[in-house]
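Notes for the one structure printed next.
Every protein chain of the complex appears in place save one, which is left out.
What follows is chain A.
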């Protein structure tokens, strides 16, 4: 880099640097700065106000011995595994179905995708209504003569999280379907011709040829679903508000409630740091795969 060139370059890019200032500030102050701030404060005994009195891992110990947090984690695990498996399977099946050169493809896609435009609050409230045992599905099935039919996921602590899962899947599967469909459309048509000539049944072609070829699509879908799972908050607030009791609590709600309801900031910071940790567990291997394991970790 020649010394004479340098001032010119700085001047030339000055506008760009000024223009990028919001991005630089956001990246450094918000995403790096605030994250570090929260992690540091998770080791303090902050309650009503943040303060720097370090207490080591006390907050984490308390966190992992709090029943509500453990229930949250358990729920997140059920919800997460359910979301992942069902979103991927249903999303792929629907995409494969839509890829059969059917008529009305646009109409069908529009209908399956519209829930994704709705907020989680709207989604949660609608499903709260449909799953209402007095008026909803249970009431209707009983009306057919099955007097003892029971389907009240939102009022049964053991299965309430699956009631939330039903709503979450209704909202999100359309999105996964669209991603899968674009993945399927990216597959070379010759593959289908070749497999037909060889007399391989369609389902086998899908299972052993197409799906392995769609690996990047599946990885993208996986990352997107996982990022959504950890964020789940509004849906629970609207549909059950964590109830009955604490049966449908989730980590994001635990964080919010500790920070803004029970004035227990330290707990909120520790819990949110745990959430960050779980995201990193998914994100780091993905980034490693996606960017070919380049050393700079980009």
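Heads up, the rule we're going with is that contacts are C-beta pairs under 8 Å (C-beta built on N, C-alpha and C of every residue); 3 or more make two chains touch, one makes a residue touch a chain; residues count from 1.
We adopt the following convention: contacts and distances are computed from a predicted model.
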Chain left out of the displayed complex - its UniProt protein name, from "DNA-binding protein", "Ferredoxin--NADP reductase", "Carbohydrate ABC transporter permease" or "Na(+)/H(+) antiporter subunit C": "Carbohydrate ABC transporter permease"
Hidden partner chain, touching residue among A:125, A:159, A:209 or A:246: A:125
Option touching the unshown chain, where A:43, A:175 or A:218 are the choices: A:175
Identified contact with the non-displayed chain, of A:45, A:59, A:83 or A:272: A:272
Residues from chain A at the interface with the omitted partner, ascending: 13, 15-17, 19-20, 22-24, 26-35, 37-39, 50, 94, 97-98, 100-102, 106, 108-122, 125-130, 135-136, 139-140, 143, 170, 174-175, 178-179, 182, 196, 202, 220, 224, 227, 230-231, 233-234, 237-238, 241, 251-252, 255-256, 259-260, 265, 268-269, 271-273, 275-276, 279, 283, 287, 290, 298
